[in-house]
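Removed from the display is one protein chain of the complex; every other protein chain stays in position.
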Amino acid sequence: MAPTTTRPGRLTSAASAANQKLAAGWRPRLPSRLFLRFLSRRLAALVLLGLGITFVAFVLTELVPGDPAAANLGQRAIADPGAVQAFREHYGLDKPLPIQYALYLQHLAEGDLGESEQSHRPVRTDLAEYVPATAELALTSIIIAFALGIALGVIAAVRRNRLTDQVLRVLSLGGISMPTFWLALVALYVFFFQLGWVPGSGRLDPGVAPPPHVTGLYTFDGLIAGQLDVLGNALQHLILPACVLAAYNIGLLTRFTRSAVLEVINNDYVLAARAKGLPERTVILRHVLRAALPPIITVGGLAFANVMTGTVLVESIFSWPGIGQYAFHSATTLDLPAIMGVSLFVAVVYIGVNFLVDVLYGIVDPRIRVA
Amino acid sequence: MTPLLSVRGLRVGLPTAAGMVTVVDGVDYEVAPGQVFGIAGESGSGKTISVLALLDLLPDGAVVEGTATFEGTDLLRLGRRAMRDVRGQQIAMVFQDPMTSLHPMMPIGRQLTEHIRFHLGASNRAARTRAIELLEEVRIPDAAGALTAYPHQFSGGMRQRIAIAIALACRPRVLIADEPTTALDVTVQAGILRLLDRLRRQSHLSVILITHDLGVMSSIADSLTVMYAGRVVESGPTAEVLGAPRHPYTAGLLAALPHPEAPEDTPLVSITGAPPSAQSRPGGCAFHPRCSFAVQSCVTDIPPLVPVGDERRLACPVDPLVVPT
Partner (left out) sequence: MIAQPLPLRFRLGLRRRRGTLGSAWRQPLAIAGMALAGAWILVAILVPFIAPYDPLGQTARLFAEPNSAHLFGTDELGRDVLSRVLWGARLSLPLAFFLVAMAVTIGGVLGGVAGYFGGWVDEVVMRATDLVFAFPTIILAMAVTAALGPSLRNAVFAVVIVFWPSYARVVRGLVMSLTEADYVNASRLLGASSRRALMVDVLPNVAGPVLVLATLDLGNAILLLAGLSFLGLGAQPPTPEWGSMVNIGSQFFERWWMGTFPGLAILSVVLAFNFLGDSLRDALDPRSSWAVKEQTR
């Protein structure tokens, strides 16, 4: 029997093809051709989506009323007609729209995202400066969210319908109902202003120099440079914003993990594992969680989007010099090239993260990875 | 010979939205060492629940009464830790659908070795060796390579063999096989049954075989116990029970089997009515609404299971099918 064909975007396991494999031995390590085809299709869709995003950004920039040259150049527009002319040529403002879009794409291909009206630097330079800080924050936040969220979700599932479960239900609903920017303010007020447990702003104390630049992540760089004091200081600054950003995702993941575990826990293989005489903790952690993991992983993309949303709202409150704060300032000052640049960048990273999640899903679920 | 497992007065109640329902209503039987002990019955008869009760695998809130004596201990009174030691090690179980009873994301090598290492404290290498041994025992080709493969890479028949291998890994005294061939093609069934038969002869293993398929029963079961609506209605050596059934239900089941050599237009016989759900069992003898031999006492009195000859028991005071001598 030939392997079942796939529908766009979804994969069915080729269980019946196993019959063909009898003579061929097992050889499970190589990824199956089905999986690779799935990935390449997703990659193609990703590229198309990227193009679509540029189109959206382009349309948005066109919608802005007023003369872009005047807005962008500000004072210089009045004083220097040559600069205005150069600007117009660079963006093809006198040419028809399709040409403008083509020019826009060309600039993007060269990595030119325009120039920020506020900093008067290329947006690309601004982004490069601010990305590592946000990367560090986002990664830490996602790790915290997954660790706590999955743990709480398993507990809620195992104690289903008892008091613990009901309490967790209310708490997780609370987590996804909270305005992140408000939580940041309250947390800062309580833990910094009143209790003094954590430093209030920035990534390091004013007197502490950042470690030698390798990745831009102070924790990681500090660790590999052996500067444990810098590492400690960076962690101190990191902990509160990361937790605030994780709150929404913890609520989300608790709920998701709970339902994923409940889906799995009545399956025969769980009963069979108990029938083997294994201790309940092993059954839950090794058998149930393992099977529930693939759908939980798909939340990874959503969690990332939530963190990105959170950074825009929250970084400025913590004086965290990342792209979230950059986006916030661009928004409040209506620095359009910067806004568009950030949006484009985040969207592209987001698509990439989603693709990674797909890959991860395939790795975790052998039915998809192996034929 | 002292029985290996002796069940007396087993009653199991399960909690439902409508209150406690008695699913198993007073079941007695004995399993001898090295015997294939068959339990037959339709869905809803309580046959699966009755064996799950032995291993304390019932859902939360279940209530169990009676005794189940296994090698001198009452299984139903064992504490959690002691029960864990029995499961998989003394009494093992094979489930109906190997596609769902094997963990889809764990290599079968791990599924074979994890309880070997837990129960017997074996090292990684020793467990692996034993796993390969087991796979060869159940005739899986390339046993060493198969250890790293996943269940979906195997055919249905092979998966069930693997499940049997897992069950026998710690050399249990009793193997419970719940509908082991029902999810498999007919051509594969015979192979599984032969395997079970060979294994039990080799290791003097007792097999409790649960199935609704009387054909399967007749091929390997030594003794047959027929259940209906949570109670045992008839039991005895398989050949005798199937050759000369004495309970109207057993007779009905046999009559319903289409004969392969009957003429084409022979009408299919069935037992009128349907088996009752656990919540709505009739009073008295549960079979009486469908029984052509029922008398007044059948409606009110639960027929006791009494011995009616050499190793045969019957729960029917009317006993309409015995050939008068």
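Per-chain numbering from 1; labels A and B assigned in written order.
Rule of thumb we're sticking to: a residue touches a chain if its C-beta (ideal position, glycine included) is under 8 Å from a C-beta of that chain, and two chains touch if they have at least 3 such contacts.
Computed from a prediction, not measured in an experiment: that's the story for all the values here.
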Which of A:Val312, A:Val357 or A:Val370 contacts the chain that the document leaves out: A:Val312
Contact with the hidden chain (one of A:Leu36, A:Leu173 or A:Leu228): A:Leu173
Positions on chain A where the hidden chain makes contact: 49, 52-53, 56-57, 60-61, 63-65, 161, 165, 169-170, 173-174, 176-183, 185-186, 188-189, 193, 255, 258-259, 262-263, 266, 271, 304-306, 308-309, 312-313, 317, 327-328, 330-332, 334, 336, 339-340, 342-343, 346-347, 350-351
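The rule we apply is simple: only the chains that are shown with their structure count from here on.
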Separation of chain A from chain B, taking each centre as the mean of its C-alpha atoms, in whole Å: 51
Complex contacts: residues of chain B adjacent to chain A: 55, 57, 84-89, 92-93, 95-97, 99-107, 114-115, 118-119, 141-142, 145-146, 148-150, 152-155, 163, 166
For the chain A and chain B complex, residues of the former touching the latter: 13, 15, 18-19, 21-22, 25-29, 267-269, 271-279, 282, 286-287, 290-291, 293-294, 364-367, 370-371
